[in-house]
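Of the protein chains in this complex, all but one are displayed in their positions.
For clarity, chains are labelled A, B, C, D and E in written order, and residue numbers in each chain start from 1.
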Amino acid sequence: MRSDGRQQGELRSFAIALNPNKYAEGSVLIEVGNTKVLCTASVEERVPPFLKGQGKGWVTAEYAMLPRATHTRNHRESAKGKLTGRTMEIQRLIGRALRSVVDLHALGERTITLDCDVLQADGGTRTTSITGAFIALALAIHKLSGTITFEKYPLTDYLASVSVGVIQNQPVVDLNYEEDSKAKVDMNVVMTGAGAFVEVQGTGEEAPFTRQELDRMLSLAEAGIQELIARQKEALGQAGARIGGGGQ
Amino acid sequence: MRSDGRQQGELRSFAIALNPNKYAEGSVLIEVGNTKVLCTASVEERVPPFLKGQGKGWVTAEYAMLPRATHTRNHRESAKGKLTGRTMEIQRLIGRALRSVVDLHALGERTITLDCDVLQADGGTRTTSITGAFIALALAIHKLSGTITFEKYPLTDYLASVSVGVIQNQPVVDLNYEEDSKAKVDMNVVMTGAGAFVEVQGTGEEAPFTRQELDRMLSLAEAGIQELIARQKEALGQAGARIGGGGQ
Amino acid sequence: MRSDGRQQGELRSFAIALNPNKYAEGSVLIEVGNTKVLCTASVEERVPPFLKGQGKGWVTAEYAMLPRATHTRNHRESAKGKLTGRTMEIQRLIGRALRSVVDLHALGERTITLDCDVLQADGGTRTTSITGAFIALALAIHKLSGTITFEKYPLTDYLASVSVGVIQNQPVVDLNYEEDSKAKVDMNVVMTGAGAFVEVQGTGEEAPFTRQELDRMLSLAEAGIQELIARQKEALGQAGARIGGGGQ
Amino acid sequence: MRSDGRQQGELRSFAIALNPNKYAEGSVLIEVGNTKVLCTASVEERVPPFLKGQGKGWVTAEYAMLPRATHTRNHRESAKGKLTGRTMEIQRLIGRALRSVVDLHALGERTITLDCDVLQADGGTRTTSITGAFIALALAIHKLSGTITFEKYPLTDYLASVSVGVIQNQPVVDLNYEEDSKAKVDMNVVMTGAGAFVEVQGTGEEAPFTRQELDRMLSLAEAGIQELIARQKEALGQAGARIGGGGQ
Amino acid sequence: MRSDGRQQGELRSFAIALNPNKYAEGSVLIEVGNTKVLCTASVEERVPPFLKGQGKGWVTAEYAMLPRATHTRNHRESAKGKLTGRTMEIQRLIGRALRSVVDLHALGERTITLDCDVLQADGGTRTTSITGAFIALALAIHKLSGTITFEKYPLTDYLASVSVGVIQNQPVVDLNYEEDSKAKVDMNVVMTGAGAFVEVQGTGEEAPFTRQELDRMLSLAEAGIQELIARQKEALGQAGARIGGGGQ
Partner (left out) sequence: MRSDGRQQGELRSFAIALNPNKYAEGSVLIEVGNTKVLCTASVEERVPPFLKGQGKGWVTAEYAMLPRATHTRNHRESAKGKLTGRTMEIQRLIGRALRSVVDLHALGERTITLDCDVLQADGGTRTTSITGAFIALALAIHKLSGTITFEKYPLTDYLASVSVGVIQNQPVVDLNYEEDSKAKVDMNVVMTGAGAFVEVQGTGEEAPFTRQELDRMLSLAEAGIQELIARQKEALGQAGARIGGGGQ
C-alpha cells in the first residue's frame, strides 16, 4: 500500500553504530531508512549563566544538516550568518524532549550538549535525531557514572520519537521524504519508556484533521515508539541498566 | 479553584477593537485577560520569489513583543541583531495556522502579512495572536473584496486558538502567565469553525502526560475555541458573511 | 492656510493616557494628531559598564516603529538584523534630550530606559516621543520616590519637543506627514520648562534657509513647546510637583 | 584665552593637499589643526535602486575613523560587524549637506560617493569631513566636465562647515578635542557660499543654552564658514570656476 | 622515532569509501589516520554572477568541522553567525587548489561545489580535504560525462595534498594532531599528478626555518603526494581514465 511496500504501522529499517566518534563522551550513528544522523554527546563541567550556583545541570541540543544531505544542495547556515527558524525550532524540540527524562539536580553542575548532524535526509530527521540523541546521552551518562558517583541516576526513563501522518485518509507511521511531501497531516510524537507523552506536534496546514484521525495517529505513534525503545534497550545493553533506577 | 477564580473551562475576559490603525487594510486590538496584541494586516500586490508566476498568493505573519510587554524589560531583537528561536517558532506557527483557512489560489498573486505586536503579555500571546490575526485578515480580505471580484472567496473557514494545560492534575483552559508558570503541560491548539484541528502542540518538559490527560485537554480546547469563534463572528458581523462561502 | 486648517503656530490635537502598561514603572500613550506613541519607562537597579562605581545613574532611550505604523508596511529591523541609521539617530536624540533634565548623581546607580514605540505615524514621531517619554520618565521617578528618599529630586525641569518647518515661505509648527513631505526645512527643537534650548536640529537638504527664517522658526518652536509643557504639567499633576525642586 | 591661544572667532591652521590618491576622480587630504581627513570622490555610472530611471543622480558619503585616529585605539567597525550610531549619524549628515549644493538632475544618472576617512582626530572631524568632501566632490565634477557636457553645472554653490560651542560662557569657533570635552554646548553648522544655512545641529546635553547664546554661536559660525569657503575657492582655483554658474 | 612509530616519510593509514551519499553527484568518505572527512560534490547548472555569460564554469569549496570533531567541543560557526578566519582560509585554499586542475571552459557554465565536512579531526584536515575533494570532483565529472559530451575533458590532472613539518630537527610527513602541536614548522603542500606545485604554505611562527629545512620538507612532500595520487588512481579506476586526457 505504501510506496516502499510497508504496512501502515511498520517502521523503516533501523541501524545503530555505537561510539563512532573517538572524542565524544557518547556518540551514535543512527540510520532510519535512508536518514542518517550522527549524534554526539559532549560533557562540560560548567552550566549556562542562568543556572549558575543552583546545583543543577543542563542538557541542550544543536541540529544541522550537511549541505548535501538533501536532494539539492542547501546553503550552509554558517555562511548565511544565521540559523533558520526551522533549525531553531528543531533544536529547541530535541533539547526539551531530552530534558524531560533527565533529573538535572542528579546530573549536577555540568552541561551535556547533544549535536545532531544529519549526514543524509530522507524524512524524519527530527524524530531520528531525538531517538539517536537519547542513546548518545545515555552512553555519556553511563561513562560519567564510571568516574562520578551519582546518588540518583540522572536518566529517569528511555525516550524515543517517531512521525505519523495521514496519506489517502489512512494514518501511517515513520514517513519517508516522499510520503511526507504528500501527507495531509504532519505529526511528530515523543514518548517515554513508561508510555507517557513528552511532545505532540501535529500540523494540518494543507488540510485540518479530525479528532478521530488524531486519535488513530497517536495510537500508531505509541506502538512505533515502544518498538524503537526496545531497540534502544537492546543497543545500550548494560550501559542502560540504571536508567530510571533512581538511587543505587 | 483557579487563582483568578475561573472554572476549568472558563475563558478570560475578551475584548476586540476593530481597525485601530488608520493605514492597515485590516487591524484589531485584541485583549484576552491582560494580554493585549495589536494585529495588522498589510496587503501587497506581489508574492515572495518562490511563488512567482504560480497564480497564487501568500499569507505570512510576524510576531514581536514590545520590550516592556512583560514583568521585566527584555532586550529588543532589533538591537540584538537576530530573532530568538521562540519568536521564529511563534511566527511560523501563526502563518501556518492562518494559511490553513486561506485558498491561496483564490487570493491571487498578492501577499497579506499579519503583524502581531504584543503590547502587554499575561500568558497566551501566541494563541491570542492567532485569534486576533484571523480577524485582521478577515477585515483585509473583506476590504479587498470591495475592489476585487473574487470568484471564490479566499477565506474558507473561521479560525481561533487557545491554550490548555494541567494544573494540580486538572486540565484548564486559557492559562494566564501565573498559571502557565506552574502548569505541568503546556499545549496550544488551533481549530477551524468546522471543528477540525489545524495545530496541536503539547509539551511536557517538566512532566510527561498521559493519553487520558491529552484527551481531556483536547476536549477543553475544542469547547474554548468554538466560544472564541462565536465572538469572532459577532465582531466581524457582515464583514465575515462570505467566509467559507466559496463562490458567490 | 494649512492643509488641515491650522494656523501657523497652532499645535495639533493632543491626548495623553497615563500608565496604560501594567508592568512598567511609568508609561504613557501619547497622541499628537494621528501620531501615536507608546512610551514606557523601565527602572533597573544597575548601570552600564562605563558608569560602574561612579555613584551615578543613566537614562537612555530606544525607539521603533511598528511595521504598519506608516502608509505602507516597513520591514522589521529585527528581521533585517540591524537598526537603520534613522532609528539610531532618533534614539540617541531622545536619550540625550532626557538626560539634560536629569541629575544623574541624584538618581543614584540605576538605569531608566525609555522605550518609545510608534503605533501610528503621521509626522513628528521623534518630537512626540520626547514629549511623551518625559512624562513616562516623570511617572517612574515619582514612583521611585515613594520607596527611595531622594536627597535631591533627580528631575531638574520639564522637557518637551516640537517640529517646525517652512512651507510656502511661511514658518509653521508641528507638521503632519503631508506637510513634512513638502516643507523646505525640517527642524526639531527640544526645550526645557525654563525656556532653554536642549537640541536644535535643522536641515535644509532641499533648500538652504536664511538666518531670518531660522529666527522665525525658533520663535514658533518656543511658543509651541511652552504650550506642550503646560499640558505635561496638567497631566502629571501631583506626580510632577517636585520636578526642578531640588532638595526636599 | 583659549588653551591654544586662539581668539574666540579664530580658526585653527588649515592645509589642503589636492589629489593625493591616484585612482579617485577627486581627492583631498585636509588638515584642520591636528585633525586629518582623507576625502575621496568616486564616480560610478549607476544610481541606487530607488532612483532608477528618474534621470537624476545621487551623492552620498561614508565616514570612518582609523582605529588609532584617537588617543586610545578603537575597535574597527568592520570587526564589530556593524556601524555605530555615531558613524551612521555623521555619514548621513555629510551626504545630506553635500546634496544641498548639487543639482541631481544636472548630474545625470550617476553616483558620487565621498569617503571621509579620519587619519587623525582632534575635534571637528565631521565638520572637517564636510569641508574636505566638498573639495573632493568639486574636483570630481570638474574632472567629469572634461568628458561630459553638462548643460547645467551640477554644483550650485560652495559649502563648508565648522563647529561652535560655549566655553566659560563665551562662544568659540572650531573647537579642538580638549575644548570639545569641556564645552557646555556642541553645535555644528553647515552653510553655503551664499550664506544660507544647510544644517544647524546644536546639543546642550550637559547644559541647555539660551536663545542669546545660540545667536552668538550662529554669528561666529557664519564668519568662520565664509573664511573656510574663501580657502576652498583659493584651493580649487580654476576647477571651481563654474560652481553656481548654472548653464554654460 | 615518531610517536606512532612511523618513519619520517611514512604516510598514515588511508581509506576511501566511494559515494557514501546517495544524492550528491560525487562523494567520498576519506580517512587518513584518525582524520575523517566527508566530501560531496554538488553540480549546479549555473555560475556565480561574476562569471555570467563567459562560457566557463566554476569550482568552489566549503569546509567545516562538526562541533565534536575535536578533543573538546567547538561552537558552531552557524550559531556564532560568522565563519572564522581559519575556515575561510581553508576553504579558499581547497577551491583554489582544485581549480588548478580544472579547465573551466571545458566544464561549461556550471558550478561544482565541494563540501568538506570534517567528522573527526586528528591533524591534516585541510590536506585530507583536498585529497578527498579531488576524488569527489572526479566522480562528479565522470558522472557528468555520461550525459554531457565534453569536447575536452575538464579535469587536466590528478591532485593531492599532504602536510610536512620539522620535529626535533627532523622533517616528517603527514603529521597527526599530537605531532602538529609540537612541530616547529607547519607546511602544507599541494601537487599535481605531473609533479608540479600548486600550493606551498609554510609557517614558522614558533621558529623560523632554514632553506635547507625547506628543501628537505619539499622533498618529503613530493614523495608523499605521489603515493597519495597512486591511491587516488586505484580508487577511481575507470572513473579516472580520462583525467588529463584532453579531447576524446
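Observations on the model:
Criterion: contacts are C-beta pairs under 8 Å (C-beta built on N, C-alpha and C of every residue); 3 or more make two chains touch, one makes a residue touch a chain.
Because the structure is predicted, anything quoted here is derived from the model rather than measured.
The chain we do not see here touches D, E in the full complex. Among the residues E:11, E:28 or E:198, only E:198 touches the chain that is left out of the figure. One chain is missing from the display, and on chain E it is touched by residues 82-86, 88-89, 91-92, 96-97, 99-100, 187, 191-192, 194, 196-211, 214, 218, 222.
Residues of chain D that touch the chain left out of view are 21-24, 27, 34, 38, 40, 42, 44, 62, 64, 66-73, 76-83, 87, 113, 115, 117, 119-120.
Quick note on the criterion: only the chains that are shown with their structure count from here on.
Chain C and chain D, compared by their mean Cα positions, are separated by 29 Å.
As a whole-number value, the distance joining the C-alpha centres of chain B and chain D reads 52 Å. Of all residues in chain A, those touching 2 or more other chains are 82-83, listed in ascending order. Taken as a contact graph, the chains are arranged in an open line, each linked only to its neighbours along the path. By the definition given earlier, chain contacts exist for A-B, A-E, B-C, C-D.
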